[in-house]
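The structure appears below as structure tokens.
Of the protein chains in this complex, all but one are displayed in their positions.
As written, the chain order gives the labels A and B, with residue 1 at the start of each chain.
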Amino acid sequence: MLEVKNITVAYGSDTVVKDVSFAVKPGEVIGIVGESGSGKSTVLKSILGLLDSRGKVLGGEILLNGENLLGFTSGRMRQIRGKEIAMVFQHPELSLDPVWPVGRSFYESIRVHREITKKEAAVQGRKLLEALELGEPDKILSSYPFELSGGMCQRAAIAIAMANRPGILLADEPTSALDVTVQKQVIETMMQMRKEFSASILIVSHNIGVIAKMADFVGVMRRGQMVEWGTKEEVLYSPEHDYTKALIRAVPKMGGELPAAAEEVGHG
Amino acid sequence: MAECILEVKDLTKRFRGRDKKGREDTEEQAAVDGVSFSIEKGECLGLIGESGSGKSTTAYMAAGLLKPDRGECLFHGRHMQMVFQDPMKAMNPRKKVIDSISEGLLYHRNGLSRAQIREKALEAMDMVQIDRSFAERYSRELSGGECQRATIARAILIRPELLICDEVTSALDVSVQAQIIRLLDSLKKRLRLSYLFISHDIALVSSICDRVAVMYRGKIVEIGRTKDVIADPQNEYTRCLIDSILTL
Partner (left out) sequence: MSGGKNMNRTKKRAVVLLVMLSMVLVPTMAGRFLAPNDPYQTNLSQALKGPSAVYPFGTDNLGRCILSRILEGAAASIFSALAVVAVVFTIGTLIGLTAGYAGGWIDQVLMKVTMVFQAFPSFILAVAVAGMLGPGLRNAMISLAVMYWTTYARLARSLVIQLKEEAYIKAAKMCGAKGRHIIFRHILPNMISPMMITAALDISNVTLSMAGLSFLGLGVQAPLAEWGLMISDGRPYLQTAPWCIFFPSLALFAVVVLFNLTGDCLRDAIDARGEGRADA
């Protein structure tokens, strides 16, 4: 349903994404791993047309159900965002409006796409939060973002992203700002959401553990290129590319051995 | 029992906190509440905890950067040093790398000349495997990993017996993190260093630390040999923490 074909993205004269292709099919979780500067976040931003003013997609296609998103007007893109494709960010406190209670954010994000009363929005919000098993829905809906913990904020942001039942959820490092125990809960919320709404998820993270936990298919990015792509088992448990191998060796494991530092990996 | 390099007894620090609505709390909250531990010579003690557990506050008190409200830290050595989380912020942006590294010997020179200090700083750069050509650069021209190596060079310049590492790899990429951890491990053997290694990453701690202490809400809830704690955690929070770990 979402297909990224040979896209190349540049900021000014720096090409940050080179000829990257992959496809997201209904109900799948796609994980992209990479270190800082690998271009993984840029890929997500280009899908939603959220590149900053210096960024530009130089080539390739991004097809949503056969239509090229790159040819859409900004008005058309606004209809896509939230309705067809939603996004959650690394810092939930930045994606929720700090002066609105969560319920208001929820209402506003639905209202962009269709007529709805505040009451109906509240009912739907409660249902959604219940479906995601987020504890006391009414309390969450009436809370301001700063009254919630980071993890709860992120889970509320995920619920709001799902308000319009988009087919695809893009997640940019959704757990990186959170503690490990909270990270686990957020991952569970996302997986539950996939089960409830059979949405696809495209998640980008530097944390291989998160990707290993969530993804069906994994892409490994390095310096703007997709160096390896395949099922989770193929890529993470029998990697072929040297970079993937080195990256996986560098992940600290429980139980005593030092992570391997292949000189080949680092640009540091 | 082997000789201790650092003994921490009943360390307590309270901050006048704010509640979630931003009002100033009338009650002071204990960031660190009666923490005691000791580090043997040549040992690496890991201090694990999540944000707000008080692990960094403990580190600052152990380093003498923060005065405890109660309790004491007994250091049985000549020098201790600290390495910080964000290497870019731990280097003065207006100083050349070599000048930042030399800082350790700048204030008590022991009769060394400038040239001798410089030579020692260059040797420290060799030990942490950064090219001597970086000496005349500024920290902003270095990558995160190179910069962290430079701060480690500064820390080992005066040959401390204890190195306090506060989340030293959490601002770095995994592959760079692995290099830094290997470097710290080799320095430990070479310079017979002891470490107080603070981290939120239990897998990372398990790879480098001999013993580990788990902090939760200002208290140490479990302390023991790393292998024992991981294999058979006694505390419920420790279990929860270990369960949450995502590895391959």
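Some observations on this one:
The definition used in the following text is that contacts are C-beta pairs under 8 Å (C-beta built on N, C-alpha and C of every residue); 3 or more make two chains touch, one makes a residue touch a chain.
Predicted model, so just to flag it, every value in this text is computed and none were measured.
Within the set B:11, B:47 or B:142, the residue that contacts the chain not displayed is B:142. Which of B:7, B:40, B:69 or B:103 touches the hidden chain is settled by the complete complex: it is B:103. The missing chain, though absent from the display, is touched by one residue of B:13, B:120, B:154 or B:211; that residue is B:154.
The missing chain, though absent from the display, is touched by one residue of B:82, B:121, B:165 or B:245; that residue is B:82. Seen across the whole complex, the unshown chain contacts chain B at 60, 63, 65, 80-82, 84-86, 88-95, 100, 103-104, 106-108, 140-144, 151, 154-155, 158.
One rule holds in what follows: only the chains that are shown with their structure count from here on.
Chain B contributes residues 20-22, 50-51, 143-146, 172-179, 181-182, 185, 200-204, 206-208, 226-227, 230, 240-248 to its touches with chain A in the complex. Remark: chain A residues 35-36, 146-147, 179-184, 187, 206-210, 212-213, 236-237, 246-262, 265-268 touch chain B in the complex.
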